[in-house]
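Below you'll find the structure I mean.
The complex is shown incomplete by one protein chain, all other protein chains being positioned as in the whole.
Each chain gets a letter, A, B and C, in the order it is written, and its residues are counted from 1.
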Amino acid sequence: MKYPSVHYSDYLEIEKIINAQHPKSDEYKKPAHDELLFIITHQTYELWFKQILFELNSVLSTFHQPQVEENEMGRASARLERIVSILKMVLGQIDVLETMTPLDFLDFRDMLYPASGFQSFQWRLIETKLGLRMGDRLSYNQSPFYKSLAESQQAEMLKVLEEPSLFDALEKWLERTPFLQADDFNFWESYQKAVNDMFQADIETVKNNDRLPPEDKEKNIKSLQDSLKTFDALFDEQAFNEIRQAGNFRLSYKALHAALLIQLYRDQPVFQIPFRIIRALLDIDETMTMWRYRHALMAHRMLGQKIGTGGSSGHKYLADATSKHKIFNDFFNLTTFFIPRSQIPTLPKSISDRMNFHY
Amino acid sequence: MKYPSVHYSDYLEIEKIINAQHPKSDEYKKPAHDELLFIITHQTYELWFKQILFELNSVLSTFHQPQVEENEMGRASARLERIVSILKMVLGQIDVLETMTPLDFLDFRDMLYPASGFQSFQWRLIETKLGLRMGDRLSYNQSPFYKSLAESQQAEMLKVLEEPSLFDALEKWLERTPFLQADDFNFWESYQKAVNDMFQADIETVKNNDRLPPEDKEKNIKSLQDSLKTFDALFDEQAFNEIRQAGNFRLSYKALHAALLIQLYRDQPVFQIPFRIIRALLDIDETMTMWRYRHALMAHRMLGQKIGTGGSSGHKYLADATSKHKIFNDFFNLTTFFIPRSQIPTLPKSISDRMNFHY
Amino acid sequence: MKYPSVHYSDYLEIEKIINAQHPKSDEYKKPAHDELLFIITHQTYELWFKQILFELNSVLSTFHQPQVEENEMGRASARLERIVSILKMVLGQIDVLETMTPLDFLDFRDMLYPASGFQSFQWRLIETKLGLRMGDRLSYNQSPFYKSLAESQQAEMLKVLEEPSLFDALEKWLERTPFLQADDFNFWESYQKAVNDMFQADIETVKNNDRLPPEDKEKNIKSLQDSLKTFDALFDEQAFNEIRQAGNFRLSYKALHAALLIQLYRDQPVFQIPFRIIRALLDIDETMTMWRYRHALMAHRMLGQKIGTGGSSGHKYLADATSKHKIFNDFFNLTTFFIPRSQIPTLPKSISDRMNFHY
Partner (left out) sequence: MKYPSVHYSDYLEIEKIINAQHPKSDEYKKPAHDELLFIITHQTYELWFKQILFELNSVLSTFHQPQVEENEMGRASARLERIVSILKMVLGQIDVLETMTPLDFLDFRDMLYPASGFQSFQWRLIETKLGLRMGDRLSYNQSPFYKSLAESQQAEMLKVLEEPSLFDALEKWLERTPFLQADDFNFWESYQKAVNDMFQADIETVKNNDRLPPEDKEKNIKSLQDSLKTFDALFDEQAFNEIRQAGNFRLSYKALHAALLIQLYRDQPVFQIPFRIIRALLDIDETMTMWRYRHALMAHRMLGQKIGTGGSSGHKYLADATSKHKIFNDFFNLTTFFIPRSQIPTLPKSISDRMNFHY
């Protein structure tokens, strides 16, 4: 073969990797056994974050194209699913880290001050590239999050914050979905009818539920009526824009329509892979949210009510950020607009034909 | 052998088990493929809940004894760890359930109304037997949680609510810990000194942290001083009782002392297993919290903003319950009172001798 | 709503489910604490097996059709992936079962004799419906495997053994793959050329590998030449049929071609989902193999060298069955015929056009 021989150790640069652990507790001549676990856990996190960024960048460059070829979709979907797979595994790693007890952590905790996971540049990059904006974030120690980063990283972060994210690219891609405006079929009109029918049925259900006390009935009916009003978003662009300005939606009117179309007609060959892409994004968001939450619990366990290594009350911040830092919330909320399959309008053959192969 | 032959199918009563699935969607002649997954997932949950209750009851009967023999400790610890193992596995099962998409769920969701996981008697029993009291719970649909149970189960639940829980039994057991009052060694006095020294050092740290803006310094110092004040709880029974009445602690003064002693001196042979028991309880609490949180996320994904199957806005309730329903919160908060191992007072030989074997 | 109210307990038939545990050790008045865990673990297995069979049957009925519509492919793929997800979770359950120690097992082991997991009808059904034939199986206690089943189940098993399996249906489906015979492009000829080029290069690699001792070089070169000969299977139907008759392949000549085509051109829109279907089958086979192997290890740990509960030396049988009972071995071996993407012949536009959407 044309390639020179390679040895496992050289190829993987193992010497470099396994000699990059320098516990502070050794430096200060107060060796703390568990500091190595702490270092290695975080180093493997960062290696996996690099991998996630690599996959993310490749998916980004696919979706940033003015036109995404169908033969790139399977790969994009597989790479997003790989990110899910990595995130799940990395979430499980916390089990290993938690074999370190709070007392073991105390042996070296003070030596790390004020280092903290909040300073992970790559994690912040992942969030940002997925689509978390400056304004979506909880402020930390009353200054913008990027101030926690190393100085050399702050400029790059600000630059990335300006670039279109996966959320942005996806929104554009959704807006370009064909079939949104099919001259020969007014999908949204028939959908609107189906929705109204369904909600009237739901309201009846509550009315007839004898287990619910009257006050609850009233409250639930009110809530159903409010939900129905939310549907205005689907059918009235102006209503939607108001709701959106209030922060209840982030996707554009058209993109939301497209996402709903993909979800409802996911069995059409042309939507099978796009459906998986949306599902992978939901999985990514969900697993990152679990990761934050699990860290909040661990911080509570490790630190009690004491201040975090970074000088903030760690677990409260984390618990709050958990719910706030979801990026594809619209895809979660989109479910509100689903109606049972039996009531979904049937596509006319002229349209379903165009969604299929012809060989 | 004296035992008659047994066949796998009969022994495991498989016919009974695998014929106990009757999808509503079949009953109503609108077969929804994913309803079986929904049923089986919940049935396996309930089977595992039965197992958890069985282990829990066995641990309860051990700790309810006026005197727990040392040779029962290894077993109690193993059974609590088994509960952790079950809970982790059951948490992972949500990955399987989430292969059901919201649209698939819609195919039969309405047929289940108002059935809901809130009605799981066994889960409520687990929480209650661990120590979750009526008053600790978030109310649901403005009525006490046990009203959601089947009528036949409500009376039993009220009875169990009256019985001493594992929390209660454990508290008594902790209070009986020997070594709390050793005539020849005033542990708490030397511990108090060590604590004060440590906090003064921490305050200095913040003062000298140039990265923190002045306002943050002040805030953090204030927070450290507040924390130090919390330590009064350890040294002043009256101060403790006030804090406790305010809801910040649930364990008694003596039990808290004992738990701290076990944590700090866990390497002493006599405390090696008790330490594992406390750790298992933390793991149980943490995994149950994760389970609730994961369900909240799933509810959001499955239902959007729509009302839950039980008629409440599911994911909000779940997310709120998540943080509120932790039972052994004191063990989490106890970490606040840890000091680095190097500063923990050394036990006099007279005491450490009594904590060891002599063969 | 038109549906009557439903309660969680009734809907899930919980009373039936959680009252179907009758430990033999209770019956014989020698209560063994861990028998309940043993029962419940196996009952949840069987519940999940029911679910797997349900998904499998649905996929079977899809692939048994004379023509599989493209809009059923996404669903079939999702259901196979669900089976993978269930199998992985069920594999993890062994961690829970292994919290039972061999000594705990001994407390009731004799009471179960000769019951054994070999008697699980549903597991055997899963294997058979996937495509494991009578002759593929290791015999157990020198009688055919179905003799271990309950008598009422033996007839059904023999019937299912006669029916076409997923392997069979898939083979037919693969044989129908369009594009296998494209008049305007001789794929196999250009592929054959690419293969020959690649192997010559590999042989050179070995020749030039200075780390290998001469004897090894020779052996490796011989082995490469043997592998190249295996490629005859792809290009010479008669050679293939001989190899196949010797038991080295199970798929037909045409089906193997189709599977290879899907693997190599998986990025073509028309193959994106078929590729996932093959991958899911590999995952199913791999996870079932891991499951058998893990059981072999557990049997060794639980029973030492002693005979299994069914009267055979359990772990040896299991370890042997592990490797022998793989069903889609051809898909594993197919990799042998892959060549690097850079060397895969480019499809002419006339063909790749027909593999794409046109909207």
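The rule we apply is simple: a residue touches a chain if its C-beta (ideal position, glycine included) is under 8 Å from a C-beta of that chain, and two chains touch if they have at least 3 such contacts.
Note that the structure is a prediction, hence the values are computed from the model and not measured.
*Asks:* Looking at C:His64, C:His300 or C:Arg354, which makes contact with the chain not pictured?
*Replies:* C:His300
*Asks:* If I consider the whole complex, including the chain that's not displayed, which of C:Gln65, C:Asn196 or C:Asn209 touches that chain?
*Replies:* Going through C:Gln65, C:Asn196 or C:Asn209 one by one, C:Asn209 is the residue touching the chain not shown.
*Asks:* Which of C:Asp26, C:Asp107, C:Asp136 or C:Asp232 sits in contact with the chain that's absent?
*Replies:* C:Asp107
*Asks:* Tell me which of A:Gly92, A:Pro213 or A:Pro348 is the one touching the absent chain.
*Replies:* In the full complex, the listed residue that touches the missing chain is A:Gly92.
*Asks:* Which positions on chain A touch the chain that was left off?
*Replies:* 1, 3, 5-14, 16-18, 20-22, 24, 28, 33, 36-37, 39-40, 42-44, 46-48, 50-51, 54, 58, 78, 81-82, 85-86, 89, 92-93, 95-96, 99, 110-122, 150, 153
*Asks:* List the chain B residues touching the unshown chain?
*Replies:* These residues touch the chain not displayed: 1-3, 5, 70-75, 178-179, 201-202, 204-205, 208-211, 266-270, 272-273, 275, 354-359.
*Asks:* Since one chain has been left out of the picture, which residues of chain C touch it in the full complex?
*Replies:* So the residues of chain C touching the missing chain come out as 30, 88, 95, 101-103, 106-107, 109-110, 113-114, 141-143, 201-202, 205-206, 209, 211-213, 215-216, 220, 223-224, 227, 230, 263-264, 266, 279, 282, 286, 289-290, 293-294, 297, 300-307, 311, 313, 319, 323, 332-342.
Quick note on the criterion: only the chains that are shown with their structure count from here on.
*Asks:* Look at all chain centres (mean of CA atoms) and spot the one farthest from the centre of chain C.
*Replies:* So the chain farthest away from chain C turns out to be B.
*Asks:* What whole-number Å value describes the gap between the mean CA coordinates of chain A and chain C?
*Replies:* 33
*Asks:* At what distance in angstrom does the C-alpha mean of chain C lie from that of chain B?
*Replies:* 39
*Asks:* Where in chain A do residues touch two or more of the other chains?
*Replies:* Those would be 201-202, 205, 209, 211, 266.
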